[in-house]
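Once you've had a glance at the structure underneath, I'll fire off some questions.
Every protein chain but one is kept in place in this view of the complex.
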Amino acid sequence: MKHYDMIIVGAGPAGLSAAIEAAKRGMKVVVYDENAKPGGQLFKQIHKFFGSREHYAKIRGFQIGEKLLAEASELGVEVVLDAIVIGIFPEKEVTVKIGEHVTHAKGDTILIATGASENMVTFPGWTLPGVIGAGAAQTMMNLHGVLPGHRVLMLGTGNVGLVVSFQLMQAGCEVVALADAAPRVGGYGVHASKVARCGVPFYLSHTIVSAEGEDHVTGVTIGQVDANWQIIEGSEKHFDVDTICLAVGLSPMSKLCDMAGCDMEDNPAKAGFVPVVDEYGETSVSGIYAAGDVSGIEEASSAMIEGRIAGIAAAVKLGYLSEAEGTAEIEKQKAALGGLRQGMFAPGMRGKQITETEEGIAISQNLLQYGFVSDEEVERFPGVTHSSGIHPVMECTQNIPCNPCQDACKNHCIKIGSHITSLPSVDPEAKCTGCGMCVAACSGQAIFLVREDCGDGTAEITLPYEFLPLPQKGEKGTALSRKGEAVCEAEVVGVRTAKVFDHTNLLTMKVPKEYAMKARFFRKGEPV
Amino acid sequence: MNDRNRELKPFVEAPDDDMIICRCEEITKGEIRRAVHDGMFTLTEIRRYLRTGMGLCQGQTCTKLVKSIVARELGVKPNALGSATGRAPMRPIEMQILAKDKGE
Amino acid sequence: MRIQEHPILGTYEKGKTVSFTFDGKQLEGCAGEPIAMALKNAGVMVHRYTKKEHKPRGIFCAIGRCTDCVMVVNGKPNVRTCITPLEAGMEVRTQYGVSAGKEGNAV
Partner (left out) sequence: MKADVVIVGGGIMGCAAAYNLAQNGVSVIVLEGSENIGNGGSVRNGGGVRQSGRDPRELPLVMYAIKHIWPNLSDMLDTNVEYHQQGNLRLGGTEQNQKILEGLTERAVKCGLDVRMISGDEAREINPYLSDAVTCASWCPTDGHANPLMATMGYYKMARRLGAHFISDEKIVSLRKIKGKVCQAISASGNVYEGDQIILAAGYESRFLASTVGVDVPMQPVLLETLVTEAVAPMFWQMLGTADADFYGHQTDHGSFVFGLNSGLEPFAKPGKPVSSSIAASAACRGIMRYFPSLAEIKVVRSWAGWIDICADHVPVISKVEEAPGLILACGFSGHGFGISPAVGLVLAQLATGQETAVDLSPLRYGRWA
């Protein structure tokens, strides 16, 4: 039987982070993961992450996965893939199926970091081929390079639904609509806005009436729900689709904790059945820890810190780190975690309705209902200002823990301050050079460079563009509004790509100046 | 103390009773609702009586769905129902692979 | 159905093209990719028909958990095609109930 100081189940953000911290202290660590690729869901995340620099902000998920994996390997962590943990047995014995063999291993500590599984909803036709989980769509397109479908309806406007909708479009699918039974968009407004401006309609208070098709999905009907979640007659809308994507939340995948004998609780604040853990992630079974989504659904950035805390705590427990050192380091991590757990989307805010930002600004209702901020509403946010020359317009209207834009601007045009969830504001004294670093750095794709008046009756708008084929300079097309509606003709006057932008191309388009604060996306092809 | 004689609202057939809930074992919402009225008040009892969550996937998809149906039928919150026990193996394993295992 | 070039991910590293059969029909896929991906690329949506209601099922979770995508592979039923790597010459069949034959369903 093999023996380790720490056995980690799950090579996702929590598991790898814990492995790094434990191995740094000299612990012998193994990480088992049932997938062929490590990184958990990180490897399917191709958007730039939120947070602060130390939380890997503005780095794409899969790249964070690569970084964590490289760091863990350098520290001598054994990462075993295609390794299915069969069970955790008494005395911290783990049995693992690796290839065609079963191996037994004992750990002085065990970390369970098995992540989450997707929730599902039922409707007539939900078992038809073509109805898939949002995670399945991500797996197909981002891991295997296969299109999940051609025309897709997304159910769910949480971050998963929003992010995957955008990814579907990046992969080349048409997203016909997003629907959500809830009356408000559940995910980050900036994620919604980047989908909406591509022309995808949002149907809030709508759910799927039925999926149609004999052997596979050929269409879907959605309908508006009343206060009792019943479909309002006559509100049905039909779409021809070949794929219905379900993104209706995640649940902790905690069976292994239960099997290991950990005390469990069904905690709605943690989105499901979770092990009871202390502040270090230790369960009721001494030496068995849980971190990441398995102990409560949160963002990957929180999972990484929870993993780090568990790794450090285990090092203290096994005498690889003094209690004093361990406590100091854990306090640092806790502070960072505290930072991430602030703002409108913090775990403690689940289910609460927010009417204004921390700054006291009424939040955009249009954003919550339709996925985009209206032309009138956007003016009241501190990132949106007007000046004669080129200047950043930051359509960031919700308090989320994220601040890369502040660091991105070398001329200090953008201010967030020390409170990471504050809305960015423009410093009127600082001079914008139009470098575009802020546009590329904004994980929410919410920053635009605008020259409101070029002097010839036109305005120039620089926007983030992550689609193929990339429009060429001189190309004429259509400018789309925040809602994704064609508003005017537009000409591409510049396309900038740079390694530092990390695949976020900066597209500059020229529009009539009255559309300077209205046009927010460029569509190739026939001008209106 | 869980009194199995407590009054439930009378069973009324619903239009979506034929909706498949457990995809593996093809158990419908109506079957689950009826089982509750037949005294199956816990998720474990439902599972033993109907096989929900006992198919190939071992409840990966339906656990939460079953829970909400049972809770609604009993008039309790879903989180009051607890959960069915996690058991090895976490994923299906062929006998011939297990057979090679000598505990090493 | 394959993504030729992705704006963020570029091109995908794929195994060499191999042949396999689906219900006796010759198809091609990339070695090492999940069987389900090769089928998806070939436009195959239905992986199996269920035991009780004989309803079609296909890819649902794509990560080996839901077991909806199981098929009969090289004679073995209940193989999760979304996580089983494609090999040259594999015989993949639609699963009916728990086996490859429409008649072979359990009671």
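When the chains are written out, they are named A, B and C in that same order, and each has its own residue count from 1.
Quick note on the criterion: a residue touches a chain if its C-beta (ideal position, glycine included) is under 8 Å from a C-beta of that chain, and two chains touch if they have at least 3 such contacts.
Nothing here was measured: the structure is a model prediction, and the numbers come from that model.
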| item | value |
| --- | --- |
| For the chain not depicted, the shown chains it touches | A, B, C |
| Touching residue (missing chain; options A:67, A:104, A:237 or A:334) | A:104 |
| Touch residues of chain B, complete complex, unshown partner | 1-5, 38-42, 44-45, 48-49, 51, 54-56, 58, 82, 85, 87-89, 92-96, 98-103 |
| Residues of chain C in contact with the chain not shown | 51, 76-78, 97-99, 104-107 |
| Touch list for chain A against the chain that is not drawn | 87, 89-90, 93, 95, 102, 104, 261 |
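What we mean here is this: only the chains that are shown with their structure count from here on.
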| item | value |
| --- | --- |
| Whole-Å separation of chain centres (CA-atom averages), chain A against chain C | 29 |
| Rounded Å distance between chain A and chain B, as computed from the means of their C-alpha atoms | 31 |
| Junction residues of chain C - those touching two or more other chains | 55, 57, 60-61, 64-66, 68 |
| Touching two or more other chains - residues of chain B | 20, 23, 60-61, 91 |
| Chain C-touching residues of chain A, taken from the complex the two chains share | 34-36, 46, 60, 62, 117-118, 127-133, 135-137, 139-142, 144-148, 170-172, 214-216, 466-468, 470, 503 |
| Interfacial residue positions of chain C with respect to chain B in the complex | 50-53, 55, 57, 60-61, 64-68, 70, 78 |
| Residue ranges of chain C in contact with chain A within the complex | 1-3, 5-9, 12, 14, 33-34, 37, 40-41, 45-47, 55-66, 68, 82-83, 85 |
